[in-house]
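Yeah, one chain of the complex is gone here, protein chain that is, but the others are all in their spots.
Going in written order, the chains are labelled A, B, C and D, and every chain counts its residues from 1.
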Amino acid sequence: MNEGNVKTRVDEDNPSSPAAEGLAPSSGASAWWARAGRNRLVPHAVLAIVLIVLVPSLLTGSNLALATTAVIYGLFALSALVLFGWVGLGSFGQAAFFGTGAYTAAMLKDHQLNPLIVILIGAFVAMLLALVVAILAGNSSGIQFAMLTLVLGEVLHQLLFTFRDVFHGDDGIFGITAQPLFGMNLFDQKNFWWYSAGVAAVFALVLYGIHRSQLGKTFTAVRDDPVKAAALGTSVRVARTAAFMISGFVGGIAGVLYSQQQTGAAPGLVSTVMSGSVIFMVFIGGTSNMWGPFVGALVYTYLTTRLFQGSNTSTIWIGLLLLVVVVLVRGGIMGLVERGVRLLKQRVTTARSAS
Amino acid sequence: MSTDALVLDDVTLTYGSATAVFGLSLTVGAGEAVGILGRNGAGKTTTLRGILGSGVRRKGSIRYFGEEIGGMRADQVARKGIGWVPDDRRIYTTLTVRENLLLASRERSGPAKEAVDEAVAAVPLVEKLLPRKGVQLSGGEQQAVAIARAVVGRPKVLLLDEPAEGLAPIIVESLQQSVIELSRSGMTILIAEQNLNFVLGATQRVCVLDSGREVLTCSSEEFGNSPELQNQHLAISLENHGKRR
Amino acid sequence: ACGSSSGGSGSSGDSSGKITLGMLAPLTGTFAQAGVDMSDGAKIAVKQINASGGVNGQKISLDIRDDGSDATKTSQATRDLASAGHKLIMGAYTSTECLAVKSLIASSGSVYVAPTCVSGDLTGGPGQKGADRVYRTGLRSAGDQPVDKSIPKIMNELAPGTKTWDYFGYDYSYGHEQSATFKANLSSLPGSPKLGSNVFIPLTSQNFRPYVSKLATAVESDPTGRGLFLGTYGVGTGSFLQQASSFNFLSKYKMIWTTGDPWDVFTALKGKFPTVWNQYDYVWAAYDNPTNNAFVKDFKKAYGHMPGANAAESFNAVMAYAAAIKKAGSTDPQKVSDALAGLTFKSTQGTTTIDATTHQANNNAVLSKLQGDPSSPDGIKILRTVIVQPKDASYKDGSNSTTNSINKGQ
Amino acid sequence: MTLLETHGMSKAYNGVPALVDATAAFDSGQVTALIGPNGAGKTTFFGTLAGEHRATAGSIEFDGHDITKWDADRRARAGIARTFQVARQFSSLSVLENLLLSYQAGQGQWWRPWRTFLPRTVPSYIHELAEVTRLDNLLGRTAGTLPQGDRKRLELAMSLAQDPRVLLLDEPTAGMTDEDCVVTVDVLKDVMTRSPDLCLILTAHDMSVVFALAHRILLMGQGQILLDGTPEEVAGHELARTTYLGAS
Partner (left out) sequence: MVELLNAIVSGLALAMPLFLAASGLTLIYGVMRVINFAHGGFFMVGAYVATSALRGQVHGFWAFIGAVILAGIVVAIFSAACEEIIFRWLDPSEHMLSLLASYALSLIIAGGAVQIWGAAAKTQPAPPLLAGSWSFGGVVLAQNDVFMIIMGLLLAAGLWALLNQTSFGKQATAVAGDPVMAEALGIRVRWVAIGVFAAGGLLAGMAGGLASPQYSIAPGLDQLFVLQSFAVIILGGFGSIGGAFGASLLLGLLESILATYAPSLSGYGFYVAMAIVLMLRPQGLAIAFRPRRAPQPEVSA
């Protein structure tokens, strides 16, 4: 899962640099192979399942609701990671996919569909939108891309007002009543947790698989150097479009879950603020692995709805915290964790070799 | 003492947590031309960057005509009179070649136009490129402009990182000539270069690095005349290669 | 979609004998001023109630959450309040947020009292059943209200002979409702005045320059006499007046009619605004009754200026909750909800009754003629107030700042 | 047999011509060196052949297909591999991953989300390649931390891993030590014996490399192909001496 990092600054924390090697005795010729090849799926999956099972018994009431929101945001952040972390396209319009999913679900509220079907429809619509965005924005990169996606998101936001009759403008569409799923009443907080965390886990797993696949590695290649990638015969266009569609699909799922939880959708879901928030979640959590977005989402949700709630100083504190994360904590929380683990390992090996 | 242009004393250079040059000591007399040799990754580029203080962390003492510059920022060092030709050229692509040169000329070094003319004389290839934009240059042309730009600033010490790379043989020849002349005119020159002939012809002394450590310093003549030395220090013998990392 | 819908556990009152009301208000963003006013007003009510011994022997407190004037944030805060056990919820400033809260009430097992939102959808119209557990102590403004129907008529009486009205308001439910109702009722007037330009601008926008010059040319070139229905409120109104000021055309309108809490906007203008008629549900000077007088006095003492409508409305919402909890003898959401239906409580308008079917309070509309007055502390001089009864839209003069006993007493 | 052919190919950057009316044919099994002064248009020629940019005039034919309008990736899939004058690689991937990626891309296996990228065993071809290019000890290194010379070798290895039919090498030995140059030349010779049908085109300012490898030399100058002949012919030509080689 280590391959997801955004262009790491090569000069830092490079475990195989001459100096680091000087410190830690090289663990033999197989070291690189082990690093590149080990499949850590099982431990991650186990951890995920344990968490999903444990959380509802550890948390109740508002805390469980917050955790549920965090997981949904985490899935949303994961969709941003696909574009940003995997193919290096930092989108500032990610909320468009989220909002599309949410609005699709909201507009289907009177059809009494199975929630999972709604998820698929929402994700599919968002994916189609992603395809359109890919066609429009797929040629740009860097700051142009960020701005272009920001603009496209803003246009979508405007459409909600222009077509008042369909989208109800600022008022949004509220009143989703989630249908029971396999006889499970989703009005129940615990049930909703299992439902949304389960969906998130399944799709996180799928993404994990994709990331380790040939296509996943092509994403990294395209991110690192699109010109070189094309010279190898991989189609940058295809790779970017695929990433877009995956991102849109997952973002759409998160949107559907969110509107099911909040019982509706409003233009705020498609706003630049939302797009910005999700990037923050990604950054807070760190891009080095797929837990990052979830950790980031949890921290962000907690900060914004709990810690600094109820006074107008909240924005100051949130801003300060985010600044600290962006400026000081490169690689986010998961980056810190990984660095800590690496340091610990290094300590252990040096201690061992010393004795 | 202060007649030495550069005195590096136990200088260690690191990128983040990775050390690239270990405890290097090197003295370059005023007006001397010294070559830095070594295999890929030996630390040549890093050494030059270290003197300038650009992009690499320094430990140890670096004195420039007796003055400690080891803690200074690159721009301060540059203003003291150290010019640099980076290995990746770093031409301003949206500016014309003339503007590139003018940027490097400092008021202190006299009228800008004269300085440019002088630099063009040192690297004649540049003359016809003056009105072109940086993007409109081929790799070798950029190299030539990078050298001219360093000369424009009338440095007392010139750091050349692989100046001959990518240049046509005929240009390499004339460049060597120019370097010799600059050196004669009193400029102190440090060249990191793979092209052995170029270095040996242009310098009086060479310093060979290996894996970030100095392994040999001797006169260029001696080094040039000794295939054994060359073989020992520059060739990648297979067993050596195996242990390298 | 989650949250148990049982009315169950004695949610809002915990063992320590304290009742906590959950309150939503925009403490940040464009409507931060309204949010501050709302919480200021609610705090006065809490203070007064606690000073007189609380409700059923328990003290009241508020858990105020910032909703940022954003429906998404509001939903989250609502859900959070409910899950924190604070299921007696009030607040949210604009109808957009109130509707978002409304949709979460059933699933979170809470009760909701909307003080400042006027959208028709929040409670039932005449004879219609209101949504479960959702009540409004503030004004309802929808096409089916007698007040709304009669507004054009009243306007016509106050400024006779206006042939054309320009509408300028916010692009959301309330703005559209307001404009549509207005338009529908104009034609029934003598001389059937028409709606001139009918402009909707985004809720948070403040750049009105093109519209301003369009209105300016229209009024200058129209000799028949025009009126302006300024449906914006808050900073939007302030920016509009600022941008209009250099065009000197506002004075050429026969009448400028505004809505929403007039106090904060016109205070900000420091007396530099054209004389306007405002239509909303509160101006401190309009009422002369013990509850209002105490409220105004305490408010002025605490914050140094007169209370606006947003403050008064939140005050009333707390008063309603206190009365309902007392009547129910419990803080159980279902019981409190049952008590709210049909409740009569002391409010700034004297007494207010919440209709058991529609869940709508019988809130008066208050019209006030306001003039800029740099010499008065808040910059506003109240020339006249008119109180409109919601039932039949009959209206009578209220007191005004010079006749009000609060002022007389001072 | 002619594999790659250009007819009157020209390229101008924003109207400034860099390549003028280049007509040339390249046979499989042949090593052609492109030499010429700085700015002669060699890199531009490569870029146009590989599809990095479109020719402004003329056409390119590859193996019987007109590929003038093909994009770079399509040409690469058809078997035209190239290296860049300033080495490019995927800086966040390890050396091994860089090689594997090139290898799989060369096999057309780069887009399948259901196939894991890392095979159970590294293809022996990659192992051999790493060995001959002396990258075997660097396989675990992150490519972004390599010094320039190693990057050049990595890039060469990557292009070979693509198993191309036409290989365009832009100054493959620039920045290498003399010793490394020799090794690289050996590698390329070895490649030519192993895949005798490969059409290899390279540029270099190091004449020892050129003479060691090339069957044929094209001398370029000011965007045009000035001379086309055997190494001896070109080296002996007056034009080559005055414009490019100099006294040495």
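Heads up, the rule we're going with is that a contact is a pair of C-beta atoms (placed from the backbone, for glycine too) under 8 Å apart; a residue touches a chain by one contact, two chains touch by 3 or more.
Everything quoted here is computed from the prediction, not taken from an experiment.
Novice: Give the residue, chosen from C:Asp148, C:Asp264, C:Asp281 or C:Glu313, that touches the chain omitted from the document.
Specialist: Selected residue, touching the omitted chain: C:Asp264.
Novice: Of C:Asn56, C:Asn185 or C:Thr204, which one is in contact with the hidden chain?
Specialist: Final answer for the missing-chain contact: C:Thr204.
Novice: For the chain that got dropped from the picture, name the residues of chain C it touches.
Specialist: Chain C touches the missing chain through residues 27-33, 35-36, 199-200, 202, 204, 206-207, 209-214, 216-217, 220-221, 234-236, 238-239, 242-243, 245-248, 264-265, 267-270, 272.
Novice: Quickly run down the residues of chain B that touch the omitted chain.
Specialist: 52, 54-55, 73-75, 78-79, 84, 86, 90, 92-95, 102-104, 106, 134-135, 149, 153
Novice: Determine and list the chain A residues touching the chain excluded from the picture.
Specialist: 7, 9, 84, 90, 92, 136-137, 139-144, 146-148, 150-152, 154-155, 158-159, 161-162, 226-227, 229-230, 235-238, 272, 276, 279-280, 283, 312-323, 326-327
Rule of thumb we're sticking to: only the chains that are shown with their structure count from here on.
Novice: If you drop chain A from consideration, which chains still connect to each other through contacts?
Specialist: If we ignore chain A, what remains breaks up, so that the groups are B, D | C.
Novice: More C-beta pairs touching across which pair, A-D or B-D?
Specialist: It is A-D, judged by the count of C-beta pairs in contact.
Novice: Starting from the Cα centroid of chain D, hunt down the chain whose centroid lies farthest away.
Specialist: C
Novice: Which one chain sits nearest the middle, judging by mean Cα positions?
Specialist: Of all chains shown, the one whose C-alpha centroid lies nearest the global centroid is A.
Novice: Using mean C-alpha positions as chain centres, tell me how far chain A is from chain B in Å, no decimals.
Specialist: 46
Novice: Compute the distance, rounded to whole Å, between the mean C-alpha positions of chain A and chain D.
Specialist: 40
Novice: Counting only Cα atoms for the centres, state how far chain B is from chain D in Å.
Specialist: Chain centres of chain B and chain D, defined by C-alpha means, are spaced 29 Å apart.
Novice: At which residue positions does chain B touch at least two other chains?
Specialist: 18, 245
Novice: Name the residues of chain D that each touch 2 or more other chains.
Specialist: Those would be 145.
Novice: Per the contact definition, I'd like the list of chain D residues that touch chain A in the complex.
Specialist: Interface residues on chain D, with respect to chain A: 50-52, 71-74, 76-77, 81-82, 84, 88-94, 96-97, 100-102, 104-106, 108-118, 139-142, 144-145, 158, 162.
Novice: Which part of chain A faces chain C closely enough to touch in the complex?
Specialist: On the chain A side, the touching residues are 61-66, 68-69, 161, 164, 168-172, 174-178, 186-193, 260-264, 266-269, 273-274, 305-306, 309-312, 314-315.
Novice: Please output the residues of chain C touching chain A within their complex, sorted ascending.
Specialist: Those in contact with chain A are residues 1-5, 27-28, 32, 35-36, 63-66, 70-73, 75-77, 79-80, 82-85, 95-96, 99-100, 102-104, 107, 119, 171-173, 176, 202-203.
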